[in-house]
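What follows is a single structure, written as structure tokens, with notes after it.
Complex shown without one protein chain; remaining protein chains in place.
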Amino acid sequence: MPLPDKTCGIAEAIARILDGARIMLGGFGVPGTPFCLIRELVRQGQKGLTIIKNDANETGMGVDWLLENGQVARLITSHIGLNPRAMQMMNDGKISVEFVPQGILAERIRCAGAGMLGFVSDIGIGTLMAEGKPTVRVGDRSGILETALGADFALVHAARADTFGNLRYAASARNFNPLIAMAARHTIAEAETMLPPGGIAPDDVHTPGPFVDQVVLLPELPEVYGVVER
Amino acid sequence: MPLPDKTCGIAEAIARILDGARIMLGGFGVPGTPFCLIRELVRQGQKGLTIIKNDANETGMGVDWLLENGQVARLITSHIGLNPRAMQMMNDGKISVEFVPQGILAERIRCAGAGMLGFVSDIGIGTLMAEGKPTVRVGDRSGILETALGADFALVHAARADTFGNLRYAASARNFNPLIAMAARHTIAEAETMLPPGGIAPDDVHTPGPFVDQVVLLPELPEVYGVVER
Amino acid sequence: MLRRAARDIRAGMTVNLGIGLPTQVLQYVPAGLAVCLHSENGIAGVGPVLDRVHADRNLIDAGGAYVSALPGTAYFDSAVSFAIVRSGRLDLTLLGAFEVAANGDLANWIIPGHLTPGAGGAIELAQKARKVAVITTHTDKHGRPKIVAHCTLPLTAPGCVQRIFTDMAVCDVTPDGLRLSELAEGVTVAQVIAATGAPLIVPQAPLPRF
Partner (left out) sequence: MLRRAARDIRAGMTVNLGIGLPTQVLQYVPAGLAVCLHSENGIAGVGPVLDRVHADRNLIDAGGAYVSALPGTAYFDSAVSFAIVRSGRLDLTLLGAFEVAANGDLANWIIPGHLTPGAGGAIELAQKARKVAVITTHTDKHGRPKIVAHCTLPLTAPGCVQRIFTDMAVCDVTPDGLRLSELAEGVTVAQVIAATGAPLIVPQAPLPRF
């Protein structure tokens, strides 16, 4: 019994995305950001997007391309301090930004990926982060309700994929990628290397194929994936 | 900067457990069950234990030894259908049993391991499983509150460990092991192979060392770990 | 009935097969069909069952059978395994039943007259697979209907079943009630109606045979 083949061209994969879509992006800084998928999204020009990503990258990179091109309506993120354009656009009311503590962002995404409605945590109690969130009593403790955060699409960057969509990440490029792959209705992965089924040993898979809908092989890695010269 | 060494003898590791402790055990059937740690627990004879495990193993194996030795007061599990002694003891009121749907058991354990109080799911609504559980409204949906399930100790079976407690599991022996390792205040892992730090590549670690408090090398694998002849 | 149920397993699907009859369906799935079998204990891409001699002590499916890996198989923990189920990645699950009701209610975890041994993963499979089909003999060993107007046993999940495969027929749960959709070779509509404990909608047109 062979496993299904999910390989796909990049234009075709991104063309499924419509205006107004909610899109999750992998990456913490440069590592794990799916720059090629984002660049194709810029080329195709879908508008009014909600972008869910740990950070807004830096000037001239990834999320910044989408901001510059006016494609982003809303950003759900843990911090945008390295992207002056994002700060400015938020300041000017051109995008709306929802800040979520980093680990709570990760858990809210995973929560959607695990098919649950929400979770109760005590993170942020006594700070601005808890304001407006319902309180839930759990036994003799009290916490705040965090809602599952899902999306229409997840754009994932993997070091290696097999044709079934099993994925492996490299070092700190893993970050949010396995979580968003679970949480979107449609998950598109770009991969630096494409292997036949069995190319990743079963114990070595980071994201199992059933979470991945399409895998795109990157022909050559653009410079943006490289070490940042600061 | 070397990483801490957590290797430990089996008797010393298990001796930390006191009467009345809540103990999580890895394993789904035979694979992943920490038989040697359980056998040492039987030898030391701690009483009044709450055991949290997917299943109760089979006659003459693992959890069954603890039941036979009268060490178990309470069992939190997804099913015990393969262990007649567990069924009988439940029937006779000698142990109390809490049944949890398998995936909810996994999530409740992970929830504790992620330092949260509980989560909201729609699993079991309209069945006996939802009875008595509080209802929580999440946006325009409604779910039931599941509480985090933590423990005093987790007993984990790993295929390979390094001395820092990084762990790797083999095939379907992974199951609940990575989850219980997160969820207990003190995690003890038995390993078939002990490697020096670096023996498991950083991308290949299934359970990161910070979750593991002690690692015990198994000298030789008893027969109970083998293929079951039925 | 096994052969008929196998026809509902289509290329590209991720499928979970319950213990017993559901697993036996596998022998009728074409060898070349690209399908991913999921097992609750942490496997995507379950391969063929192995005998004791060739078994890997660490590789069983949720029913305890020693299985094998395929090119592309992945292992994961139990939380990830049920994340696959609950987030809607299972295209189909085939389950056994003690009782299934005309409205799709399923009871398959408490054995009548026995204490419960626990539901394992059945509740989540039944509630969350995109399509839930039951495969069962049309009547129990005492000749009593397993398809009923209302379940008397505690439910695994309410309204979850969409299709029922039996040795006599294929029935579909519809908003209007249970519809007789296909007939086994040599079985009459009257026989099915007699063996069913719930009203059946019988279409005018001749029914496909299997």
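Per-chain residue numbering starts at 1, and chain names A, B and C are given in the order in which the chains are listed.
Definition applied: contacts are C-beta pairs under 8 Å (C-beta built on N, C-alpha and C of every residue); 3 or more make two chains touch, one makes a residue touch a chain.
It should be emphasised that the depicted structure is a prediction, and the values quoted were computed from it without experimental measurement.
Based on the whole assembly, the unshown chain contacts which displayed chains?
The chain that is not shown is in contact with A, B.
Write down which of A:20, A:48 or A:81 is the residue touching the left-out chain.
Checking each option in A:20, A:48 or A:81, the one touching the absent chain turns out to be A:81.
Would you mind spotting which of A:36, A:104 or A:161 touches the chain that isn't drawn?
A:104
In the full complex, which residues of subunit B touch the absent chain?
That gives, for subunit B, the contact residues 1-5, 110, 112-116, 162-164, 166, 182-183, 196-198, 200, 202-203, 205, 208-211.
Take the complete complex as the reference. Which residues in subunit A touch the chain that isn't displayed?
Its contact residues with the unshown chain are 28-32, 54-55, 77-82, 87, 90-91, 97, 99, 101-107, 109-110, 121-124, 126-129, 159, 169-179, 225-229.
We adopt the following convention: only the chains that are shown with their structure count from here on.
Not counting subunit C, which chains belong to the same connected group?
one piece
Which chains share more C-beta contacts than any other pair?
B-C
Quick check for the class: compute each chain's Cα centroid; which one is farthest from the centroid of subunit C?
A
So how far apart, in whole Å, are subunit A and subunit B when each is placed at the average of its C-alpha atoms?
32
Compute the distance, rounded to whole Å, between the mean C-alpha positions of subunit B and subunit C.
Going by mean C-alpha positions, subunit B sits 29 Å from subunit C.
For subunit A and subunit C, what's the span in angstrom between their mean Cα positions?
35
Hunt down the residues of subunit C that sit against at least two other chains at once, touch-wise.
Each of 43, 69, 75-76, 79, 82-83, 85-86, 128 in subunit C touches at least two other chains.
What residues in subunit A touch two or more of the other chains?
114-116, 202-203 - these are the residues of subunit A that touch more than one other chain.
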